[in-house]
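Sending over a structure as structure tokens; questions will come in a sec.
What you see is the complex with one protein chain gone and the rest in place.
Chain naming follows the written order as A and B, and within any one chain the residues start at number 1.
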Amino acid sequence: MYFRYILRRLGQTVIVLFFISILAFALIRIAPGNPARMMLPDTATEEQVHAKEMEMGLDKPLYIQYIKYIGGVLRGDLGTSASYQTSVGSIIADRFPATLLLTAATILVSLLISIPIGIIAGIRQGSMVDFLAMLFALIGQSMSTVWLAVMMIYIFSVKLNLLPALGMGGIKYLILPAITLGYPLAAQVTRMGRSGMIDVLREDYITATLAKGIPESRVYTKYAFKNALIPIVTVVGLQVGYFLGGAVVVETIFSWSGVGQLANQAVGNRDYALVQSLLLVIAAGFALVNLIVDLINAKIDPRITLE
Amino acid sequence: MERKLIFKRMVKSKFFMTGFLVAVFVVIISILSPLLANFDPTANALVDRLKSPGIAGHILGTDQLGRDIFSRLLMGSRYSLLIALVVVSLAAVIGTFLGLVSGYFGGRTDTLIMRISEIFLSIPQLILAIAIMAMLGTSVFNLVMVLVITSWTQYCKLARNNVLVQKNMDFVHASQVMGAGNMHIMLTQIFPNITTPLLITISQQFGMIIMVEASLSFLGLGIQQPTPSWGNMIADGRTYLTTAPWMVIAPGVALMITVLAFNFLGDGLRDVFDPKRT
Partner (left out) sequence: MEEKLLEIKNLRVRFVTERATADALNGVNLTIRKGESLGLVGESGAGKTTTALASLKLLPRGGQMLDGEIYFKGKDVMRMSKRELLDMRGHRISMIFQNPLTSLNPVFTVGEQIGMVLRQHKGLNKKQADEEAMRLLETVGIAGYRLNDYPNQFSGGMRQRVGIAAGIACNPELLIADEPTTALDVTIQAQILELMKRLQKEYSTSLLMITHNLGIISELCEKVAVMYAGRIIEYGTVREVFSDPRHPYTRGLLGALPKLEGDRDRLTAIPGTVANAQHLPEGCRFHPRCEHCTEECKKQQPEMVQVKEEHFVECFRGGKFDG
């Protein structure tokens, strides 16, 4: 059952990736101006532009152009960056580990903090703890990444001189960007954990479990917890999209040389080949995260695979 | 639900009342901003650059070009709120309509609309917005368009899910039997039932759009200088964080309070209309 679900879900992911590639392909072509010129540095000569036009097949129908494009992508050829003068693939590969470190660490820490807070708030609905948790969540949801990042630097670097504001290095460098990036995610997860727990605790099967003489503490931490985890995992999947957008801002502000900062630089440098490929790579990463999230969810909730 | 109960809950809900009052306050301030601003928000005065708050009539100080921050803040609020208003209205109308059609007619129409919305959902909103803005170039029109393109799916999903529930209800069948047209049924029978979740989503999206717009403006892809926006004011101030922190704090606090107000409002609404609440 689970295996068949994996296959089905993999198939859906391939379709999504196909659509993303079409969008990335279209991106260069909806822009005003000559697509070939856009893929080249401003200093390119007429001959170079002409050669690029031939390479992209601009004289051929759109579907041929797409096949040429996707063929290159599948072979790992993402084109040449106009500003870096090297292959786009290698630039992205260089920057990728930094982003992976930042995002993975941030997601992990914010889940470890927010899931317990949300669950406890749900159990103690209406209490002071609940109110504070909701406040924590609502403020987090309303915190613009831009503002939070600058404030973090102002308080912890400029005023208190506790943590470095810019650059990469040891764990000290990771703290501020991770808090900035993780707070909105933690806020959403807290809310979901809370409302999920409240909903679950209203269910008959929880009363039934309590009627079996299972201690409340175990009902909360084991039985109701597993049910409450389903909406939490789902919201993590949805939030990762917002989260990756936040990474662009956070990496830019904290000079974290990852993919997000690269995206901002590429836009500034009008390096369209790079922008196009970054869109493709980030969207593909997002699709992959959603795939993983769904597989985890299906593992928790057997109803998903039984449908 | 009974009107009296809703009103009782509204008054009792701290989140709703706070959000509602602050949101109304922010909107009024922004409407009245030309009357309240005591300086020209775009006029440079290099002699007055980086003045601390309170000096020479600059309530919140001046920026690196000597422009009055208070006046820029007020003018920026007009842009932020107006853009959010236009984007949310357009996205809500388009998304809800497509969602209604998709859920009501089903079949191929549904598949097509759902596939399109899936594509947009499969790309992180800000990333897509950045890519499109980079390609099309920056302008307020492009900004609004990009924000609509990246947010209509929220309403579409919401409307569709609700239609699927409502579609098979007896009152809809009854209308169909009586020969009412599809459009008529959609607008008079189904739509009224989704106004509550729609209102909650609109309120939350309002805050969300303000934040995304701020991020884009911060990255230089939204509202362009010298027109003030909270996002580009924070970007300006970032460089002067050590010497003139007010340049960042003023727009940041304004941004936070506004978004918080709309989120409180949306949350309060959800609470007030919660059918499961006893």
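Everything that follows uses one rule, which is that a residue touches a chain if its C-beta (ideal position, glycine included) is under 8 Å from a C-beta of that chain, and two chains touch if they have at least 3 such contacts.
Predicted model only: the values in this text are computed from it and were never measured.
*Asks:* Considering the complete complex, identify which of A:69, A:173 or A:223 is in touch with the unshown chain.
*Replies:* Looking across A:69, A:173 or A:223, the contact with the absent chain belongs to A:223.
*Asks:* With the missing chain put back, which residues of chain A would touch it? List them for me.
*Replies:* 202-215, 223, 226-227, 230, 300-303, 306
By our rule, only the chains that are shown with their structure count from here on.
*Asks:* When the centre of a chain is set as the mean of its C-alpha atoms, what distance in Å lies between chain A and chain B?
*Replies:* Averaging C-alpha atoms per chain gives centres 21 Å apart.
*Asks:* Using the touch definition from the top, list the residues of chain B that touch chain A in their complex.
*Replies:* 15, 115, 118-119, 121-137, 207, 210-212, 214-215, 218-221, 231, 234-235, 237-238, 241-242, 245, 248-249, 251-252, 255-256, 259-260, 263-264, 267, 276
*Asks:* Taking the touch rule as given, give the residues of chain A at its contact with chain B in the complex, in rising order.
*Replies:* Contacts found on chain A: 16, 19-20, 23, 27-28, 30-32, 134, 138-139, 141-147, 150-151, 153-154, 158, 199, 202, 240-246, 248-249, 252-253, 263-264, 266-268, 270, 272, 275-276, 278-279, 282-283, 286-287, 290.
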